[in-house]
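A protein chain is absent from this complex, but the other protein chains hold their places.
By written order: A and B. Residues from 1 in each chain.
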Amino acid sequence: MARYTLRRVVSMLITLWFVVTITFFLMHSIPGGPFDLNEKALPPQVLEALNEKYHLNDPLYKQYFDYLKGVATFELGPSFSRPGITVNQLIEQGFPVSARLGGLAALVVIGVGVPVGIISALKQNQWQDYVVTIFATLGVAVPGFVLGTLIVYVFSARLDMLPAYGLDTWKHYIGPVVTLSGFSLAFVSRLTRSSLLEVMQQDYIRTARAKGLPELTVIFKHALKNSLIPVITYMGPMIAAIMTGSFVTEKIFAVPGMGRHFVESVGNRDYTVLLGTTIFYAAFAIFMIFLVDIAYGLIDPRIKLGD
Amino acid sequence: MSQKILDVKNMKTSFYTHVGEVQAVRGVSFSLKKGEALGIVGESGSGKSVTSMSVMQLLQYPGKVKEGEIMFKGDDILKKSKKDMMNIRGDEIAMIFQDPMTSLNPVYKIGDQIMEAIIRHQGLSKAEAREKAIDMLRLVGIPSPEERVDNYPHEFSGGMRQRAMIAIALSCEPDLLIADEPTTALDVTIQAQILELLKELSEKIDTSIILITHDLGVVADVCDRICVMYGGLIMEEGTAEEIFYEPMHPYTMGLLKSIPRMDEESEDQRLIPIPGSPPDMIKPPVGCPFAARCPYTMKVCMEKMPEYSVTETGHRAVCWLNHKDAPEVQVDTGVKRGVK
Partner (left out) sequence: MSNENIVLSKDMWEKVDTSLLQSDVIARPSMTYWQDAWRRLKQNKLSMIGLITVIILTSLAVFGPMLSAFEYSDQDLSMSGLPPRFDYYQVGDKQIYLHKEYRLYEVENGEFIQALPKTKEDMMKRQRVYDVDGTPVVVDYSFAAKARKSGDPNAKKFELRVGEEVLQPVGKSFNKTFWFGTDALGRDLYVRVLFGARISLTVALVATVVQFFIGVLYGGVSGYLGGRADNIMMRIVDIIATIPLLLYVILLMVVFGSGLKTIIIAIGSVYWVRMARLVRGQVLSIKEQEYVMAAQTLGASTWRIMVRHLIPNAMGPIIVSLAMTIPNAIFTESFLSFIGLGVSAPMASWGTLASDALGGLRTYAYQLFYPSLFISLTVLAFNFLGDGLRDALDPRLRK
């Protein structure tokens, strides 16, 4: 297990470095600089002064190393389109909001998706199974922004049951959390169902029954642990999906989170913000996947002891 | 006079699938005395595994025992409630399966899997159960059982895993152990060890055994009596000696001709396989199921199912050749008289 963990840590660090480097060079291959797109054309002296201030005239490799240094010390630079605010500040303000929404969504995915999948598997081909399967099939086909706008339209505009934007009361959380969790929820319930069904066909389930164990024990002790292994493996991609889903969700529900800053910086071509938030997102996702890998190693004894 | 521990009477089991009723077992009767070892031999599809699953009441949807009686220690198993059956399984009747790689749960320790049955049926505490599990591992010949008890299945070799399965099965000292192809997935050398172990333990713990296999060679040493199954029915039943040296059914003779024999003198053995393939169990043949592949088929064989002819020793076979009116046919019994 120790060796496994070590390998994962090294892998994570290499990936992080990769990410920072690629992102940096991508950003700097944009023709023109960050100030060229401002509506008001700046007089050349001002442009020159700004470039100096932000070290944009330094040779590229120097900028790169400065940036690496900055990343390592968590200093991601100022925002170009909003003078006076740093990228760090934007992240500090926006991330907790997004994290709260994302965390809730993840809880919903697991807390609802897994039990629903189990029920669906145990009642295979009966009405519960059909209902779940239909919803799950739709859930993976309907894009997040459709779901989100539907919710706004039906529940806010027509039925007036939910507020349309912001995050003030607990009611405000319903729309965004449902939208964020939608796809993953459908996916996890399908995954749990098929995984459990497959596990129930295994020989060791037959052995458990032959031992005279009650069926509930067979299902919840012997089958469940094995069937959750693929679900845990999905947790990594799920986090990435929720993360990218937040761009759309925060836009639709006007939530002041990091996703919105990201989308806005895309529109504004605010490069430091783009650069900084991309790296932050990527690092966050990579770290989460690392944690999932460790959890996976703890559950599956073939990994815990093997290698 | 030891009493009968299992008495199966005319059991029929079918699978009601959407393509039709698959009649896997079409009327099987046999019995087992205490301390006896019975072998059930047959090809895949003969119904031998389904027979054992029926006895254990482990048939999954859409399988059902549709007729017959299964008398275990005097009571009909088919009339027992689910709860009673659960108590019997693992405790009074135990079963081991073919593939030890997949028959053990990979995420739990071997010891836990043995202890589970002990705790469930014998109500021992965890510590006591663990002691017993270690004893069982020692009994089945696993070295350093005190350490091994905390291992996971993937840390055991194939042969050791099957021994662990046997440990699980015998942990509650069952009256009957059903071994469904226990050696098929193992190497030949390990096969011999496992069979030896089964024989030894059954004598020690006084457990009756039903050994199911497609390999006649496997039952030769271990079993007192042998049933030969084909097409969902028992073709012949007798002691090991009778089956090997005085077969009364062409299928048995065919089997004997197709396995290499060590007890023969002649140097050039020919292995003669039985041509053809097993019958369709959705539309089973009306006559003798073996008729399509038998070298001695008569018209009556295709149309009517023969009845049993029994000798004084209880050796019985179901074949028209044994009828008193049947013509004298030169039959190659597959037995080469050499050293007996």
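Note that a residue touches a chain if its C-beta (ideal position, glycine included) is under 8 Å from a C-beta of that chain, and two chains touch if they have at least 3 such contacts.
Because the structure is predicted, anything quoted here is derived from the model rather than measured.
Every visible chain touched by the undisplayed chain in the complete complex is listed here: A, B. The missing chain, though absent from the display, is touched by one residue of B:S31, B:N87 or B:N322; that residue is B:N322. In the complete complex, the residue from A:Y173, A:Y204, A:Y281 or A:Y296 that touches the missing chain is A:Y281. Where chain B meets the missing chain, the touching residues are 275-276, 291-304, 306-310, 320, 322-327. Contacts to the hidden chain, counted on chain A, fall at residues 11, 14-15, 18-19, 22-23, 26-27, 29-30, 137-138, 140-146, 149-150, 152-153, 157-160, 236, 240, 243-244, 247-248, 251-252, 263, 266-267, 269, 274, 278, 281-282, 285-286, 289.
Simple rule for what comes next: only the chains that are shown with their structure count from here on.
Put simply, the C-alpha centre of chain A and that of chain B have 54 angstrom between them. The touching residues of chain B, when paired with chain A in their complex, are 56, 58, 85-91, 94-95, 97, 99, 102-108, 116-117, 120-121, 152, 154-155, 165, 168.
By the touch criterion given at the top, residues 202-204, 206-214, 222, 225-226, 299-302, 305-306 of chain A touch chain B in their complex.
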